[in-house]
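One structure, as structure tokens, below. Some questions next.
All protein chains of the complex are present and in place, except for one that has been dropped.
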Amino acid sequence: MRKICVVITARPSYSRIKTALKAIQEHPNLELQLVVAASALLERYGTAVNYIKADGFHIVAKVFNVLEGENLTAAAKTTGIGILELSSVFENLQPDIVVTVADRFETMATAIAASYMNIPLAHIQGGEVTGNIDEKVRHSITKLADYHLVASQDAEQRVLKLGEEPTSVFNTGCPSIDLAKEVQGLNQLNFNPYEKYGGVGAQPDLSNCYWVVMQHPVTNEYQNSRKHVETTLEAIRQQTEVPVLWFWPNVDAGSDGTSTGIRAYREKYDLSHVHFFKNMQGNDFLNLLDQSIGLIGNSSVGIRECAYLGVPVINIGSRQNRRQRGKNVMDVNYSTQEITQAMNQIQTNPRPTPATIYGEGDAGEKIAAVLAKVELKFHKTIVY
Amino acid sequence: MRKICVVITARPSYSRIKTALKAIQEHPNLELQLVVAASALLERYGTAVNYIKADGFHIVAKVFNVLEGENLTAAAKTTGIGILELSSVFENLQPDIVVTVADRFETMATAIAASYMNIPLAHIQGGEVTGNIDEKVRHSITKLADYHLVASQDAEQRVLKLGEEPTSVFNTGCPSIDLAKEVQGLNQLNFNPYEKYGGVGAQPDLSNCYWVVMQHPVTNEYQNSRKHVETTLEAIRQQTEVPVLWFWPNVDAGSDGTSTGIRAYREKYDLSHVHFFKNMQGNDFLNLLDQSIGLIGNSSVGIRECAYLGVPVINIGSRQNRRQRGKNVMDVNYSTQEITQAMNQIQTNPRPTPATIYGEGDAGEKIAAVLAKVELKFHKTIVY
Amino acid sequence: MRKICVVITARPSYSRIKTALKAIQEHPNLELQLVVAASALLERYGTAVNYIKADGFHIVAKVFNVLEGENLTAAAKTTGIGILELSSVFENLQPDIVVTVADRFETMATAIAASYMNIPLAHIQGGEVTGNIDEKVRHSITKLADYHLVASQDAEQRVLKLGEEPTSVFNTGCPSIDLAKEVQGLNQLNFNPYEKYGGVGAQPDLSNCYWVVMQHPVTNEYQNSRKHVETTLEAIRQQTEVPVLWFWPNVDAGSDGTSTGIRAYREKYDLSHVHFFKNMQGNDFLNLLDQSIGLIGNSSVGIRECAYLGVPVINIGSRQNRRQRGKNVMDVNYSTQEITQAMNQIQTNPRPTPATIYGEGDAGEKIAAVLAKVELKFHKTIVY
Partner (left out) sequence: MRKICVVITARPSYSRIKTALKAIQEHPNLELQLVVAASALLERYGTAVNYIKADGFHIVAKVFNVLEGENLTAAAKTTGIGILELSSVFENLQPDIVVTVADRFETMATAIAASYMNIPLAHIQGGEVTGNIDEKVRHSITKLADYHLVASQDAEQRVLKLGEEPTSVFNTGCPSIDLAKEVQGLNQLNFNPYEKYGGVGAQPDLSNCYWVVMQHPVTNEYQNSRKHVETTLEAIRQQTEVPVLWFWPNVDAGSDGTSTGIRAYREKYDLSHVHFFKNMQGNDFLNLLDQSIGLIGNSSVGIRECAYLGVPVINIGSRQNRRQRGKNVMDVNYSTQEITQAMNQIQTNPRPTPATIYGEGDAGEKIAAVLAKVELKFHKTIVY
């Protein structure tokens, strides 16, 4: 049995790996060692760990490493503590392969602990390009990783250009698309979001139509995060006809700026058409998106899952810059006016056609298959 | 005044940056903030910090972050502690640019702390290729760094292929060559190594000729480090005619294997033609090399400075694999016989011609000039 | 100039040291080095640091060391990180004496870093007895400290019984009483709490009378912290005539249980006579208390300042067990009924007479005087 240790550090990473976890668990030659760390454990950021447990996964270790403090030094120190903690975890678990997901700053702790301990490292979703701090982290992890399980042709080409061995790069598609595939056929909202997920604020009627909002702070510009979220809040406030479901951001230097902005708006204004959620299980969220008019914000869900589902997206600011996107995406600046215009346009235009840029819905199984067959190695050299 | 914070973590890094430190210090628009960390502070590894002070540099912060333990987990944890400590140091110093040198595992702590804190990061000596864990670290740092001060055309091409902006890559040559240039004209050993540096063991007459040995453990194979050093020790033991000056290895997972191997040999065998040093100032060491028959081991000094000086080198094992080299280098395996044969060959062949692969002796000034003129930025995106 | 480094780690510690900070600052032979750390820096716990700045104190270092996670392991790790960080701070500052305040778990980090580095350590408010985890911390710090600046005769006797040299124990009274003395003469609420401090919830008229509530989680029973706060919330909800000003708890393992309990109650029930504050400057808070009917909760303010001011106190649960108290305190269990009865009783009884158990209002100056005159030493031995 090959032991595969997957480290999940944040809510969004979970939906990007969930079907792969299942496939690893069910694979006859693989044993899953699931580690949950950082903001994935914290209530302020949606307690992703509860969804992971509810989905039936066994967690072998929890790693608390988030150092509080609304600043960039705390992000660095969180990573340092992550290395201290994860290296102990890896020493206990003795995995054959460690898997790190995507590009959040604290995934670097997983990558360094594994590679410094000579444990083969697999990286999910390398090779993409977004134009922010995440990009430094993402490509840096590519250079530490021994296997690259990428989500698109575009990403595959980029990892190869970075000098990785072609035999170590696998375009599996993104596991988040596997989840999108599951909800695609439902054709209706098959749960009551208010009852199931609580949250705060008004509870407008969703039977006709509604917007979904999800806006994360952008690390490099964290002092502006409050101003950024306020331009969106203002656009949402000005239109009161269509209900809005707003999702709280996940942890980051600056997330408190975003959170504070939202809280202040709620105290100050009547937002009787807006409801706020902290978190939602991946499948419910995709079902919700699939049935919505469109998504507003800067989440990569807009670029990936919404492409597959054909959901219109108003993509705000630089966070998803240069990520390969389908025709469902309209890019706008941090501007109340641009957001409002895009909302009007989407309400009048026909729904975009779906696209399979980020996979065809079988990424989880492909990833498990790769992890089961690759030669175990932790030594590599650049190809050029 | 632009504040340039240079972090030195190990003895060998110091000679690779020394002339740049001087040039930064003397530059009218730059202020040097010198931080000494990790094994550069420790007596077991030669207390590089004493040489740094003796050269007249002012140290603004010392960072103790080496976690003891002859294993790879300790290397990971040392890096984690390094991030915790260096992020505090950077917060105090508020540098405009942080400089990290080369590719040892703990340089990653400097790179992560700086890049996560949005401080522009310059990397000295990226783009080279060696085929061991150092290579993962080196290229990974390239992807975190905002400026690349490389030492050869070969390295420059590789950094560009890694997707860095051409305007951020500068081939300055290696500052260690600047030091080699200084000693080149001496034509004799201008100091008494036994008197000046102590050390232990015999004190054979050096007036005729002598070998220099410097062999580091190879991280990926650390359990073999004792066996490796013993093949070299045996070759040295078997030939008793030519004096040998042996230099203790610097810290690494496995260095204790190497150290133990050397100590055990000294207790067991008569090595009356061998003297052991812990450390030596860069200029004296280069003078010593320049006057020697040749260098035996796996130090990168053999690839770089010895190329410039035209000193023959017996390069053992995989540590310098694929690093661009001149005609002065003979590659051998961990084999007493191969080492012995190479020694015989060098003693009969003519001395190789010098080569300027790694610079022409003005790297320090070039580096300072780049740091003074580059636009300050910490945001980048891959070029392809 | 003797350098006195005071480390403040939480909001309540600040009011327990504020007049001493001022007296140190103004003392001709002392230099104040003020370090702010842990929850004193965090918005979730009232950002004490802002009040410290507003009072005109210069902060020489901020130490972020709170590891997020609603559990006791996080408290231990927060202390470990605190030691790592504070030892660097002390190395930079080279203080002559380090001062640690009271007994919160993270004050141990200050005590260990200072005593292990052979820096003379002064402890403010040792020797008291409360019967919870704080007591382990408090007496343990007494055994690490070189000088003891205690707040009452009772505490003085206890420190002496613990085997400390009589020449190292000083009964200065508590600096928080100095602040109480300042507000004592006002005879009215001289600020508008809603305007000055914001907060959330109703804004009932305070001109007639009002209760103040401040209830902290009790570490040893943290899983019960939500249930505990709910018995108080229920008592408050049931009486709707008298306005209530409720103060958010400070950080602790379990504070999220308390916070969640409060938030849930606010969503579920009509609390139109209750206002919630996050924080308040010490003088305003004391003015508010002095003008209130009484204080409900488990804060030590009820035991100390309220004794001096003669404010009635309903002290809930075990948190202040065995702390020396005046006749102003009524002790009750976690019981809605008991709290309600006590509230009725206070409303009908005459106001208690003030008592000077914890000082006469000159503690700050006495502390500065002691720190200026004590012999510097870090070596001690138990007296028996």
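Labels A, B and C are assigned to the chains in the order they are written; within every chain, residues are numbered from 1.
Please note the rule applied: contacts are C-beta pairs under 8 Å (C-beta built on N, C-alpha and C of every residue); 3 or more make two chains touch, one makes a residue touch a chain.
Note that the structure is predicted; figures quoted are calculated from it, not measured.
With respect to the full assembly, the chain omitted from this view is in touch with A, B, C.
Touching the missing chain, out of C:Q188, C:S207, C:T348 or C:T381, is residue C:T381.
The missing chain, though absent from the display, is touched by one residue of B:I59, B:A74 or B:L189; that residue is B:A74.
Among the residues B:E43, B:D270 or B:E360, only B:E43 touches the chain that is left out of the figure. Across C:T9, C:T100, C:Q125 or C:T142, the residue that sits in touch with the chain not pictured is C:T142. Where chain C meets the missing chain, the touching residues are 72-73, 75-77, 79-84, 87-88, 90-91, 105, 108-109, 112-113, 115-118, 129-133, 135-136, 139-144, 158, 161-163, 220, 321-322, 378-382, 384.
In the full complex, chain A touches the omitted chain through residues 61, 81, 84-85, 88-89, 92.
Within the entire complex, the positions of chain B that touch the omitted partner chain are 41-44, 64-71, 73-74, 77, 81, 200, 256, 260, 267.
Convention: only the chains that are shown with their structure count from here on.
In a homomeric contact, the two copies may use the same or different surfaces; for chain B and chain C, over half of the interface residue numbers are shared, pointing to the same surface. Ranked by how close its C-alpha mean sits to the mean of all protein C-alpha atoms, the top chain is A. Look at where the CA atoms of chain B average out and do the same for chain C: the two points lie 53 Å apart. Those residues of chain A in touch with two or more other chains are numbered 73, 77, 81.
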